[in-house]
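I'd like to ask you about the structure that follows.
The full complex has more chains than appear here; those shown keep their coordinates.
Order as written gives the chain letters A and B; numbering starts at 1 within each chain.
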Amino acid sequence: MVVVMAPGATPADVDAVVGSVRSAGGQAFVSRGLSRTIVGLVGDVADFEALNLGSLPGVLQVIRVSVPFKLVSREHHADRSVIRVGGVPIGPGTLTVIAGPCAVESPEQTLKAARLARSAGASLLRGGAFKPRTSPYSYQGLGEAGLRILAEVRAETGLPVVTEVIDPGSVDMVASYADMLQVGARNMQNFALLQAVGSAGKPVLLKRGFSATIEEWLSAAEYIAQRGNLDIVLCERGIRTFETATRNTLDISAVPVAQRLSHLPVIVDPSHSGGRRDLVVPLTRAAIAVGADGLLIDVHPEPKMALCDGDQALPESDIREIADIVATLPPVVGRELA
Amino acid sequence: MVVVMAPGATPADVDAVVGSVRSAGGQAFVSRGLSRTIVGLVGDVADFEALNLGSLPGVLQVIRVSVPFKLVSREHHADRSVIRVGGVPIGPGTLTVIAGPCAVESPEQTLKAARLARSAGASLLRGGAFKPRTSPYSYQGLGEAGLRILAEVRAETGLPVVTEVIDPGSVDMVASYADMLQVGARNMQNFALLQAVGSAGKPVLLKRGFSATIEEWLSAAEYIAQRGNLDIVLCERGIRTFETATRNTLDISAVPVAQRLSHLPVIVDPSHSGGRRDLVVPLTRAAIAVGADGLLIDVHPEPKMALCDGDQALPESDIREIADIVATLPPVVGRELA
């Protein structure tokens, strides 16, 4: 940590900061500059935070220079991790495609979507039974009946299932059906839910909140890791900006940035990022090229009948293009399709 | 709803849209322009949403022109509402101050903070027992022990209690202590929580998500209202922007905008908006002047010892200025201190 003193700070103000740090068992190094004096702190940041140094007289700013997460950090775990979901790897060296319908609507629709997913190159099936929707008047999902459908389709196709959980109280129930639990963007800082999935014994797919910084995203992962679960996959799905041509703005740089800060795999959702079907193919290409460890793609056998996000689901006719991309592009960047 | 056809849309494309709308029981009016043909829809928007009109050939854009909420809308309830919390009104005509410590730390600290709150003009006490924190290594609150402290301080001071709830599973327990349940910014789209507080039989303080549009905020309120609870107070607390001089950017315009769209009271949190103690006083003045129905202010008997957000808590020495403002400014804008 660095404490920056205000231009008018007195020597006594500086001494008070130094004294406060020392009383907490830390060390303080003072650099007196022409226009600013700064104090560098050495010791445990958690101890220093409780000091409220920003409240002391003459303090202009307190700058934290270390990252606020440990278990998910590459500083403590230099090699990038491979997470396995029902035997399927996600991590360096492979490109893993997770695909399926935004919402589970019926056994037939889900089975057809799973077959589309497989033909697109997917080795994991996604599908939502609990749908967090902005409006209470939008379709909210089939609930546990949807999970049973997913389990049947898994039995039929062999594809392990990734599905969203939205309530700490239903985590165990959902985990009894799912191979991987998804925490959605709106719940990225639902800390009760993060702790619950951290204890559920299943891998977790953690979507980035649409206004979360990368640091906040990794701090949310740390909540899961703290409960003993390091099988976490991060999913970039677009952030909220002023641009309205796309539903969100895919932060493609977040992939290499998160991979440098954390050992966890990072995948991309090209469907929700843009919210436009015509962008799924180019964003899929960009995600693979930038080095993503996987993809999360919406497919629906009949998008115009979809009960949720039909405007972005890829119909059968576009699946071939995705299949072609995931077959040919990964080797160019040193990966193979999982 | 309005469907905008792409420049190259064929007459058959337009007919397909019209046919789809009619099949759902709606009416469609076609305006053929020089560069665009538009189709105006008349009927129930919920029915039209299931049509996925955006997926039809030749459709460029689908624009919803009605608001996605009903129960909280002024269109269905023209007069602005007054909500009562333990007998204290929040709404037009009054300015209600809710104040207290960010986190309940001990009986002594909470009692002292409550007395500060009262001297600042507050008629409701805030205090957090469950703290949603970005980092799992930050202070997380006292839990139910904190609620007991709040109840004791209420008995001592007579101030009704506003406190945050973060987990659907603990809503009933928290409601057994609280006079008003707070849903924090990070949980604004935690729909399971919204539904739980909607059924808990207590008024709700709904903070705006720091990246939520006003429309999304009111849609979140609609989730609560749908469960039969219309005792909702909206709280603007700053949004996330590119500016880093303040922790968030107080969206002062959101107060009159939300008051025009919804009959619910709208208050302002000048403490979390800026995240800086030196901004609390000017933002308090701005909030009252713009027409806010109340304020939510952090006070702490000894900010430099605070376990949470100490940098923004107002110490005793600044309380007098707030007390003076809330006594003198409301009458200038046609309100009186509640």
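The working rule: a contact is a pair of C-beta atoms (placed from the backbone, for glycine too) under 8 Å apart; a residue touches a chain by one contact, two chains touch by 3 or more.
All values derive from a computational prediction rather than experimental measurement.
Complete-complex copy count for the single protein sequence, taken from this structure file and not limited to the 2 chains in place, is 4.
The rule is simple: only the chains that are shown with their structure count from here on.
Subunit A and subunit B have Cα centroids lying 26 Å from one another.
On subunit A, the positions that touch subunit B within their shared complex are 46, 49-52, 54-56, 68-69, 132-139, 166-169, 186-187, 189-193, 209-211, 216, 219, 222-223, 226, 240, 277, 303-307, 310-311.
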